[in-house]
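Only a single protein chain was left out; the remaining protein chains are all shown in position.
Chains here go by letter, A and B, matching the order in which they are written, and residues are numbered from 1 within each.
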Amino acid sequence: MFYVIKRILATIPVMVVVALFVFCIIRLGPGDPASVIAGDYATAEDIQEIRIKLGLADPIPVQMGKWFVQLASGDLGKSYHSNMQVTKLISQRLEPTLLLAATTIILTILVAVPLGTLAAYKAGSWVDKFVMVFSVAGFSIPVFVLGYILVYIFAMELRWLPVQGYRSPFDDSFLQFVKHITMPAVTLSVIYIALISRMTRASVVEVLNEDYVRTARAKGQSEFKILLRHALPNAAVPIVTVLGISIALMIGGVVVTESVYNIPGLGRLVLDAVLSRDYGVIQGLILFFSFIYIFINLLIDLSYTLIDPRIRY
Amino acid sequence: MADTSALTLKEDPSIFKIIYGNKGLMTGLVILAVLTLIALFGPIFTESPTSINPMIRIKPPSADMWFGTDPLGRDIFARSIWGGRISLSVGVAVAVVAVGFGLVLGLLAGYIRVLDAIIMRVMDGLMAIPGILLAIALISLTGATLFTVIVAITIPEIPRVVRLVRSVVLTVREEAYVEAAIAAGTKLPSIMIRHILPNTIAPLIVQATYVCASAMLTESILGFLGAGIPPEIPSWGNIMSEGRTYFQLCPWIIFFPGVALGVTVMSVNIVGDGLRDTLDPRIAKKM
Partner (left out) sequence: MVLKIENLTVKLPKGADREFAIEDVSLNVDKGEIVCVVGESGSGKSVTAFTIMGLIPRKELTPTAGKILLEGEDLLTKDNAEMRKFRGSRIGMIFQEPMTALNPVMKVGKQIEELLTIHTKHNEQERKKIILEAMDAVKLPDPSKIFNTYPHQLSGGQRQRIMIAMALVLEPNLLIADEPTTALDVTTQAEVLALVKEIQRIKGMGVLFITHDFGVVADIADRVVVMQNGLVVEEGSRDKILHSPEHPYTQMLINSVPSLDPPDRSMENVQDTKVVQMSSVHKTYGSLGIFGRGRTVKAVQDVSLDLHGGELVGIVGESGSGKSTLARCLVRLIDPTDGGIMINGKDISTLSRSHLRPQRNEFQIVFQDPYRSLNPRRTIEQSLIEGPMNFGMGRTEAVAKAREVLEIVGISPDAMGRFPHQFSGGQRQRICIARAVVMEPKLIVADEAVSALDVSVQRQVLDLFLDIRQRFGMAMLFITHDLRVAAQVCDRVVVMQHGKVVEQGKTTDVYNNPQHPYTKELLAAAPGRDVKFNQL
């Protein structure tokens, strides 16, 4: 329990660093948000006016102070264009992204862990080689290229699935949701499957060389149960760790996938903000995603104590 | 049984033999070499990638135009070959810069306790920011040029290198031979150069290939999203970005550069895996 509190407190410095970073990028970078917003034909007075409106005219320490006070109260700022709260914008767009991410993670775990374990067990065989080749290929193909290839095959040629769009399982039928989410989830999960199956393989291969696996064999245990009861539980920590770290990777993938399939989620929000140069939204979203990343990795860290009884902080 | 009677001399196979013996590594190196040659010299033999010819708009791939043309009548083959130049240059540049910075910061963090805390907190923070978002934000603020794109892709890659170098330093400094060097009165800089730095080289070469592959992917994604290198430069990402609108009409605009990019990134990844397995099996675990 003490550890839990300590670990939660330990995320604060990381969040502060992230916030500082975002602050610096926006305020101290070579570009001036105000002049960018004002456009090419703005006068100096126009720009100054925007500055004052956005609070960019204050001295830097004052801005920083305001920034932290604002963040601490859970306020991620406002859109420079529509003046809407970023938190409000996020809540409007959260559902598709959340469901896409959840489907992807479930799909990844269901495919990658058995695949990686099999490859490790059959290390050196053609199964192993196939998994490894698949994993290198999965790493190497850009998400959007894969997305378009899938669209071409399954939507345009075979006409099995819709080309793009999103249907909410709450407003629309569940079947429609599944039809629309399948391709985006597969697209997004390929790189993830590649990563996790590779990690699973490496971790299980290592564990299979451990003495306690030999002990299990000396007991007469079957190979399947050795994998299930001895190898996987011991291989879990690195796998779960990579799962957490690659959340950052997935967030990038979400932006691209939502753009390919025209899903009105957070990824699209990011892209729209970038194209309209809405720095208020951009910084709010970066902070939001970073905090999500920190939060998930906090949960994963805490889960170690459940996975491995030796880990006591 | 005197163990001094004879010196058993084990011959080491040369590094070239080892590389030659690894089929995957050889395949990757050959593909990569071919791609590099094409990127370097290909543009001499092809059409201009930017010349517009309304007479040949939206032509599917044919014997004349291998990769087809786009709605402006530009030759996708010529554009794709140009794109290879951009992609490989970005990949190599990012790898070199990220490894350089990562090495210095990693060594400092691994050996100086005060700096360790500061550097690693900053790296933790950097790692928490999704790389593509960070790059997008940096580029949209500074304006997109080849240089800013490279910088923006490099920054999110640095933390992984720092962590790798730091972990190598922390492991190696516990080795008995390093302690023996300390006991022999060797100064810290010499210990770093003689005993610790050489151990970082193999993992860093491997890491550099992975960074290179990842940078090429990021570059293409940025281009595809319209947030990368200026659109008039025919990078693979930019070509594909333009192809989005016409995807149902002429899918080859996305298909060919996409495959080219996939093959390039894959060959770099294969080289990375091969190097990892041949240079030192022990480092495989750390990646």
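Please note the rule applied: a residue touches a chain if its C-beta (ideal position, glycine included) is under 8 Å from a C-beta of that chain, and two chains touch if they have at least 3 such contacts.
Small disclaimer: the values here were computed from a predicted structure and weren't measured.
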item	value
Which of A:Asp75, A:Glu95, A:Glu210 or A:Asp272 contacts the chain that the document leaves out	A:Glu210
Touching residues (missing chain, whole complex) on chain A	2, 6, 210-212, 214-222, 229-230, 233-234, 307-310
Chain B residues touching the omitted chain (full complex)	1-4, 7-10, 175-187, 190, 194-195, 198-199
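Going forward, only the chains that are shown with their structure count from here on.
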item	value
Separation of mean Cα positions, chain B and chain A [Å, integer]	21
In the complex with chain A, residue positions of chain B that touch it	121-122, 124-134, 136-138, 140-143, 213, 217-218, 220-221, 224-227, 240, 247-248, 251, 254-255, 258-259, 261-263, 265-266, 269-270, 273, 284-285
Of all residues in chain A, those that touch chain B in their complex	13-18, 20-22, 25-26, 29-31, 33, 36, 136-137, 139-145, 148-149, 151-152, 156, 163, 202, 206, 245, 248-249, 251-252, 255-256, 259, 270-271, 274-275, 277, 279, 282-283, 285-286, 289-290, 293-294, 297
